[in-house]
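Omission of a single protein chain aside, the complex is shown with its protein chains in their original locations.
On to subunit A.
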C-alpha cells in the first residue's frame, strides 16, 4: 500500500471536518492537525470544508452593539450570502442589522461591515416574516437564533447621486405605502421591541454611507468610477455601459445637481427630521426617471429563506445537540419547502448519534385570511408542522424502543429467566432448538 502524498492526505483529512458533530468542530480540527502535523499544508484544505460546514450548519454570528444597533445574532448559510458576491469575495448579510460583512471561516473574524438595504417591497415582507419567525423561535427554541433572508439584490449602497435619489424616492413612495401594508402585520405580529429595533437600524444603516457623501458633480462621478472594484467582472461591463448612458443624461440633468446635494443631506436625516423631505419631492420625480435608465439589478420572484438554529452543548455531561430548520418561500411555484435536521451526540464511554432529516412542503397562503397576514400564516403553518414533527419524533422513540429494539434482542428469554448455563451443555445445539420451535 503506497503512502499518499501530503497533499492527498490533507485533502482527505479536511473532508472529515464536514462530519463533525454539533459544537465539536474545534475538537475535530485539532485532531486532524495533530494527525497531519503540518498546519501550513493542511489549513488551505480545511478552509473550504469549514466554509461548507458553517453554511450547512447555520453558524451563529454574534454582532456586538454599535451606535444605534443593539447586540444581536445572525446566521451564516447559503441563503445569507450577499446576492452578487457569490463566487467572488463572498460576503454575508446581517438582515437585522441592515449590513453585510466579510467573514473568515478559520479565525471567525467579522470585518468590513457595509450597509445593506433591500428594496422596500422585499424588505417589508422580509421583516414581517422575520418578526413572526422570531416570535416562534423565541417561544420554542431556548437557545435558538432565527433569520429570514431574501435573494433579491440589495439596493446599491454606495451609489452615485442619481441612485441615491432613487433610494430616497423609493423610500418615500414606499414608506407611506408600507405603513399601510406593514401596519396590520405589525399590530398582530410584531411586538413593540422588534419595531423599535428596525427603526433604529434604518437610522444606523443610513449613517453608514455618510463617510462618502456626495458633495457635488465631481464627487459623484468619482464614486461612480471607484465603485465597480467591489463587483464582479460581469457587473463591471454592465456598469461601464451604464456609465456611458449616465454621462449623457448627467450633463442633461446638470441643472438639478444643486438640489441633489440637499437630497443627500435629507437622506441622512431621513428618520429624524422628516420635515426636510418637504424640499425633495419635486426633484425626486425628475431623478426617478434617470434611475429607470440605470436600473437596479433585480430578480423576479425572489426567494425568502427562513432559518432557525438551536444549539445546546454540554461537554461536561458528554452531549451536544443541534436543531436546524430551513423553509424557502417560493412565490414562483407558490410553495413553501422546508428541511428539518436534528443532530444529537452523546459520547460518555461511547459514541451515540441521532441524525434526522425531514423534508416537507405546503402551498403558499394566497392572501390575508381572517386578519392574519400571509407572512404570519406561513410561520403558523411552519410551527404546526414542526410541532407535528416533534411529536412524531417522540412517537418514533416509542416505536424504535418498543418494537425494533426488542425485535433485535429480548430483555430476557421467552422463559422470563436467565439461561441455565449448567444445563446448557445438556441441551443440544441451538439449531435443534430452532427446529423444535418451528
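Here is the rule we use: a contact is a pair of C-beta atoms (placed from the backbone, for glycine too) under 8 Å apart; a residue touches a chain by one contact, two chains touch by 3 or more; residues count from 1.
What we mean here is this: contacts and distances are computed from a predicted model.
From the set "Ras-related protein RABB1c", "Mitochondrial import inner membrane translocase subunit", "F-actin-capping protein subunit beta" or "Golgin candidate 6", the protein name that UniProt assigns to the chain left out of the figure is "F-actin-capping protein subunit beta".
Within the full complex, the residue among A:71, A:109 or A:391 touching the omitted chain is A:391. Summarising the interface, subunit A meets the missing chain with residues 1, 3-4, 9, 12-13, 15-16, 19-21, 24, 27-28, 30-32, 34-37, 138-144, 310-312, 319, 321-323, 340, 342, 344-347, 349-363, 381, 384-394, 396-397, 399-401, 403-405, 407-415, 418-419, 421-422, 424-425, 427, 429-431, 433-434.
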